[in-house]
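Only one protein chain is missing; all other protein chains are in place.
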Amino acid sequence: MSGNTYGKLFTVTTAGESHGPALVAIVDGCPPGLEISLDDLQRDLDRRKPGTSRHTTQRQEADEVEILSGVFEGRTTGCAIGLLIRNTDQKSKDYSAIKDLFRPAHADYTYHHKYGERDYRGGGRSSARETAMRVAAGAIAKKYLASQGIVIRGYMSQLGPIEIPFKTWDSVEQNAFFCPDPDKVPELEAYMDQLRRDQDSVGAKITVVAEGVMPGLGEPIFDRLDAELAHALMSINAVKGVEIGAGFACVAQRGTEHRDELTPDGFLSNNAGGILGGISSGQPIVAHLALKPTSSITTPGRSIDIHGNPVDVITKGRHDPCVGIRATPIAEAMMAIVLMDHLLRHRGQNADVRVSTPVLGQL
Amino acid sequence: MSGNTYGKLFTVTTAGESHGPALVAIVDGCPPGLEISLDDLQRDLDRRKPGTSRHTTQRQEADEVEILSGVFEGRTTGCAIGLLIRNTDQKSKDYSAIKDLFRPAHADYTYHHKYGERDYRGGGRSSARETAMRVAAGAIAKKYLASQGIVIRGYMSQLGPIEIPFKTWDSVEQNAFFCPDPDKVPELEAYMDQLRRDQDSVGAKITVVAEGVMPGLGEPIFDRLDAELAHALMSINAVKGVEIGAGFACVAQRGTEHRDELTPDGFLSNNAGGILGGISSGQPIVAHLALKPTSSITTPGRSIDIHGNPVDVITKGRHDPCVGIRATPIAEAMMAIVLMDHLLRHRGQNADVRVSTPVLGQL
Amino acid sequence: MSGNTYGKLFTVTTAGESHGPALVAIVDGCPPGLEISLDDLQRDLDRRKPGTSRHTTQRQEADEVEILSGVFEGRTTGCAIGLLIRNTDQKSKDYSAIKDLFRPAHADYTYHHKYGERDYRGGGRSSARETAMRVAAGAIAKKYLASQGIVIRGYMSQLGPIEIPFKTWDSVEQNAFFCPDPDKVPELEAYMDQLRRDQDSVGAKITVVAEGVMPGLGEPIFDRLDAELAHALMSINAVKGVEIGAGFACVAQRGTEHRDELTPDGFLSNNAGGILGGISSGQPIVAHLALKPTSSITTPGRSIDIHGNPVDVITKGRHDPCVGIRATPIAEAMMAIVLMDHLLRHRGQNADVRVSTPVLGQL
Partner (left out) sequence: MSGNTYGKLFTVTTAGESHGPALVAIVDGCPPGLEISLDDLQRDLDRRKPGTSRHTTQRQEADEVEILSGVFEGRTTGCAIGLLIRNTDQKSKDYSAIKDLFRPAHADYTYHHKYGERDYRGGGRSSARETAMRVAAGAIAKKYLASQGIVIRGYMSQLGPIEIPFKTWDSVEQNAFFCPDPDKVPELEAYMDQLRRDQDSVGAKITVVAEGVMPGLGEPIFDRLDAELAHALMSINAVKGVEIGAGFACVAQRGTEHRDELTPDGFLSNNAGGILGGISSGQPIVAHLALKPTSSITTPGRSIDIHGNPVDVITKGRHDPCVGIRATPIAEAMMAIVLMDHLLRHRGQNADVRVSTPVLGQL
């Protein structure tokens, strides 16, 4: 199947380059009758949009989405939904200097070897610009999931060396970092200001949580819910690691410590991150992702050109010094797409199942 | 598509429960003309096999595989390969006591809610027993990849609190832990002996490395090579985290530190873990996975039965106190299946591509 | 995806050659809780089985199926179902003479060019022997569909030049031909007896009908129900044509004649064959398939060997002079698999839909 499609029943297929005319997506399998408006999509697109604070790239994109099909009189028809976002602020001249060389730690080298051809303008298809369409498609999934009682939210849990323990969802939308602790924001701002002066970039850690997920989602043995989340989240640009629940901390845990005990009142802990045996347990689903520091920085780096000659590369253009800052809505979108797909797959097979057994789910 | 199938061109479909009559797999898409023997499969099956040291479950399974189809006169025909492993040491009586209750941190609760029905004998489909078929299928992939110069090997990089820096591949097959440092083995043995006395279990971290991978494998944007590896590795029982290259360490890295610079002599570092923009770079591909401590322990834990009543659960039967110990061949198999699939997908689309550009790849 | 897998939610993956040790299948996505026994599978296997009359091949195969997984205490668990049928009457010596030559109108030539390798014993994977597994898997689908009120039956509608208008389902299981008119049977027997004396083979036409199908199955625009039926039925060995409803007769029809008018009492005709716009209408689904005369005949035919030299080929061994005679259960199985898959896909997306509009469906 297409490497540009995600999902099996609820499928998202996208196309579009950083500096081409437009981004486009086809979202298929959405249940009919869902009320959907441009606002539903725009809200999340605006959360991801560049240029809204001094801490992200200064590229200006309205990211206005047009619905081409699949929605009629304000409701989904069940037919494939076409989405279009025109690129409006591409400045190709910024990139011509790097046409024949490989920026270190970019996809230039690998795209060149894979395809022979390369749209070198702003990274082409490898640019994070494509994530706008993930967010638009994810907004449709979120809307349907919300109608089923499922809420998906994310936040920044670490910026470079600064760990950010979760404090309150109320803070997350009140600052440019999706930081869940308002008292941490000045520290983050100071760190980013210094980073820009250093002409450097930094990594970040994002946490995404889905609450209200019914038990039963996930398709063993290969399409376990955690495996699909790992796939979807790792497919986001710059992501180098994914954890579910306790994640790598479980390496040093003992079984007596890790196992989430059950009582008639619910689970007593959530080391599992809401997934047991690859299937949702009814607890909140918790995933963490690590984003690397972007390699588009103005500090020169050693590289080679396409003929193999050594060169020093400075990546100009307009870039995010921390791509993690805008990653929260993207991670939410990918989690929404996965849960949506699995909700439909689950009920396709198991619509008949009736279990008279308590559904737990606290913590 | 089936949740029990992995891959798109090279596909592995499996079935079979812990205490049913047999495990079975159908491996499709293997190139014809590959010399394959039972020994090729048995070698890795034996590395995963239970009961070979005192540190793993005492279940005795020969894990003898039969090739049912797709191989003729010692070579693959290009047709689907059927594989069969009979279960020989299932003791169903061990499990009848837990029929109506949910073992904490097991898949009991989630399988029950998903399907209504449950094969409670030894975990049924959720048991790690199914991984035998991953290993058998992976051995076929490994054999073909080896013919293309690709070698896949893994080792244990952490056992509970004990970190194990890589020292030498020579050590890995010389001990029960796949430990790459012979001097560490006594410490691991002592730790495991104490753990058994404590009636507890512990987590582990495994590292898998593929060397000799050509640049170009991976299908953006959703089927990036790292995303597929995350999917495949996270689908292994007990895995709660996956990292590529620097992984979560990149959160605190700066761009100047993280980026792998290129010179005419090769890459100068490998924070990327051999993957840039979701495509292999020619460097070794490096992945780490975190395995949780198994929840099958004899120390009692709080739980409920299917009627919602509180119970205390002791998991008897024969179990691994550290499932990570036998996970190395499984992780290798899954990495092999992913690389194999992507090698075929890549050449399907890009067989015409000829690039007269140096292939780097050191480190 | 694997060319040996059919279906997207209800998937059937098979492997196995004519003269290898066994046939194997993995059926995934079956709803849990379905009562299934070996008898359910064996009944249809026996209907397809060779050697039950003088009009089919004299190969003796018990075609006894073993269920390896996915069924526990007589009910499906929702996990992948493994099926195994051992080959017991393969006589490989019959075939060694044709190792290096291409039988005319067989798959020998094309398998050789595709794979380079070829299991020449009895056609290997290209033998109709593999259809046993389609029938076994189809029996599971039939059982579930029956629980939803859907009944699938087929009959022979033409044998060579002899057209067989439908008369009664009661006749179909009473003769070796699946002939729906008992008065036609002697004519068919006489024709076949003469055909054997002529050392020749002949084509046939089969009709399959599904009754009780709810409106709504089929996924436009590419996975229309008729398109999937065409795929599934054309994938049966020897099939060269598929029609839905009026089929090729509609070429000469006018719109006023072809269109199936609706009244409050139901449709007035069924030229559509129960499918409008690629979606089931509630009317019976009707498909016809054309099977070619087998090319395995003892009358010599011109061909070449693998070096390009001309040869005369006589195909010995045990063959069906009319492969259409045993095709009815296979066609039923494939229709069942398609409907099953689409029933699950449909409810995955559209489980919420409630329409207060009459369901028609007569004729």
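Think of it as A, B and C in the order they're written, each chain with its own count starting at 1.
Going forward, a contact is a pair of C-beta atoms (placed from the backbone, for glycine too) under 8 Å apart; a residue touches a chain by one contact, two chains touch by 3 or more.
For clarity, every value in this text was computed on a predicted model and none was experimentally measured.
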Contacts of the hidden chain among displayed chains: A, B, C
Options C:29, C:122, C:154 or C:293, residue touching the unrepresented chain: C:293
Option from C:62, C:97 or C:250 whose C-beta touches the chain left out: C:250
Where the missing chain touches subunit A, by residue: 1-5, 8, 11, 13-17, 20-26, 28-29, 32-33, 66, 68-70, 72, 75-82, 84, 114-119, 124-125
Hidden partner chain, residues of subunit C it touches: 1, 3-6, 8, 14, 102, 104-107, 109-116, 125-126, 130, 158, 160-161, 195, 198, 200-205, 215-224, 226-235, 237, 239-248, 250-264, 268, 271-273, 275-282, 290-295, 297, 299, 301-304, 306-310, 345-346, 350, 353-355, 357-360
On subunit B, residues whose C-beta touches the chain left out of the figure: 1, 8-9, 29-33, 78-79, 220, 344-345, 347-353
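One rule holds for everything that comes next: only the chains that are shown with their structure count from here on.
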Angle of the C-alpha superposing rotation, subunit A to subunit C, to the nearest 5 degrees: 180
Distance from the mean Cα position of subunit B to that of subunit A, given in whole angstrom: 26
Interchain centroid distance [CA atoms averaged], subunit A/subunit C, Å: 45
Junction residues of subunit B, two or more chains touched: 1, 3-5, 8, 14, 114-116, 125
